[in-house]
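To keep things clear, I will list the structure first and then write my remarks on it.
For this depiction, one protein chain was excluded, whereas all remaining protein chains were kept in their positions.
Take a look at chain A:
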Amino acid sequence: MRCIKNKIEHNGSGAVTLCPEEPEDMWHAYNLIRPDDILRASAIRRVTTVQDTGSTSSARVHLNLVIRVKNLDFDPQSSQLHVSGQIINETPHTKIGQFHTLDLELNRNFTLEKEIGAGGEGVGWDSIAIESLKDAVDEGGKRRAEAVAVVMQEGLAHICFIGQFQTILKQKIEMSVPRKRQGGGDHDKGMNKFFKVTLETLIRQMEFNTSLTSGANNEAVRPVLLASPGFVASGFQKYIQSEASTTTPGLKRLLPSLVVVHSASGYTNSLSEVLQSPAVKRLLADTKYARETKLMDDFLEQLRKETNKATYGPREVEYAVEQGAVGRGGGVLIVSNRLFRSQDVAERKRWVALVDRVRDVEGGEVRILSSDHESGKRLEGLGGIAALLTFPVIEPDLDSDAE
């Protein structure tokens, strides 16, 4: 995402103009835009006019609409963001107060304005929003590191795109592969068919050009992680090799980027194991998700030790922060960014305040994990928030009726 114009005031109100450039930017926009924000973007609206005679004519007109956001709808698979709200600027074709759903598009600027109301009812550009804006506007431009992971087991494959901030399950392939039987060759046949379908789907999803003649030959190929328990992944690799050497020579370009790793199962929740494997770490060193995964593993390790130096759950973490346990010298607050996406302003304020306190007052480290990553999903299971503590904290027996 490119930042075209930045006019954020010190009090936290102001507007930025952004230009999304790649699909993942939509995810950033999804995190930035909140209900009650003001969004200006170009739109195509169908306008129906009624003549005096009663005949109607409808036309599609391009408009620049300003809406007050009511709702966000994000489709991670296709990376599309639909923002609906009420129109607040007047145009020849629309009235104020009419509803419109803006579809943000790549390479089209949009302006996002956040305001702090007189009574402080809005949240404005708080520290979290500024941070996600920084994440979104990546100056270095070195963020293209992403990988494709095929997590598979017999008869089941998940094709995932691992991006910097999100893991998108692009396609699930499920086939019934006959088990081995006395004297039956169905199993091998079934596996071959399964590999065939998986490869076809993978190529389609990657938009990989298999023709040799096209000029796209020197285009960089993303690393493809083949993960499975047992020998399915290596079998798949062999299958791709044999395909490359026989029917589709274009696949040869893909071969060097294939990495076979071990995973416990063919489901996406074993992705964390995939990302932790040394082969993948070497390949994707120091990417955000690798750090996130590491952090979650550290946390769980600490939790397993039962030293009371790790805690999770909203109330428990708040209590620990109150006790000053998430401070300098190893205190880490781990928050899922889903918490900031809350529709409830008070809820968001609560978490922003907690983050600010840990960072600014206590001096602890704050890590915001993407809920669309594997590690974020693990964190979600723990209530979306967890903390590594500097000293053991034993909570008073919190009533279990809280949640």
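Definition applied: a residue touches a chain if its C-beta (ideal position, glycine included) is under 8 Å from a C-beta of that chain, and two chains touch if they have at least 3 such contacts; residues count from 1.
Here is the rule we use: contacts and distances are computed from a predicted model.
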Seminar exercise, completed: Should one name the undisplayed chain from "COP9 signalosome", "Elongation factor 1 alpha-like protein", "Polynucleotide 5'-hydroxyl-kinase GRC3" or "Dynactin subunit 4" using UniProt, the answer is "Elongation factor 1 alpha-like protein"
Problem set entry | Touching the absent chain when the full complex is considered, from A:6, A:64, A:89 or A:176 | A:176
Seminar exercise, completed: Touch assignment to the omitted chain, from A:194, A:312 or A:340, lands on A:312
For this session: From the listed residues A:273, A:292 or A:362, report the one that touches the chain absent from this view.
Result: A:273
Seminar exercise, completed: Residues on chain A facing the left-out chain by the touch rule are 174, 176, 178-184, 186-188, 229-231, 235, 262-265, 267-270, 273, 300, 303-304, 306, 311-313, 316, 377-378, 381-383, 400
